[in-house]
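Removed from the display is one protein chain of the complex; every other protein chain stays in position.
Up next, chain A:
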Amino acid sequence: MAFAWKASGLTYNRYLAVAARVVRRSLKEGERLKAERRGEMELKFAKWENGKQGENKSLAQANASSMAEGAGHGQGQ
């Protein structure tokens, strides 16, 4: 099966996250506020080299740029 989002470098994980986000935003006010908290992700990571911690990076941003790089190859990450 060919998926258009795959050609743009998006991963299946990202596809699911986008679909879930839009479902949460379509809820009625009360449910929406409760549900939208589940979509938040603020993970950060740093690479350690020679015993020293590197720069702190946001995982979401790193994923987005790796998906942009993967565009056209039909694969991300």
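Convention: a residue touches a chain if its C-beta (ideal position, glycine included) is under 8 Å from a C-beta of that chain, and two chains touch if they have at least 3 such contacts; residues count from 1.
Simple rule for what comes next: contacts and distances are computed from a predicted model.
Enquirer: Absent chain per UniProt: "Small ribosomal subunit protein mS29", "ATP synthase subunit delta, mitochondrial", "Sec62/63 complex, subunit Sec66" or "Molecular chaperone MKKS"?
Expert: Matching "Small ribosomal subunit protein mS29", "ATP synthase subunit delta, mitochondrial", "Sec62/63 complex, subunit Sec66" or "Molecular chaperone MKKS" to the record, the invisible chain is "ATP synthase subunit delta, mitochondrial".
Enquirer: In the full complex, which of A:Val23, A:Met41 or A:Ala62 touches the chain missing from this view?
Expert: That would be A:Val23, which touches the missing chain.
Enquirer: List the residues of chain A that touch the chain left out of this view.
Expert: 1, 4-5, 7-10, 14-20, 22-29, 31-32, 35, 38, 64, 67-68, 71
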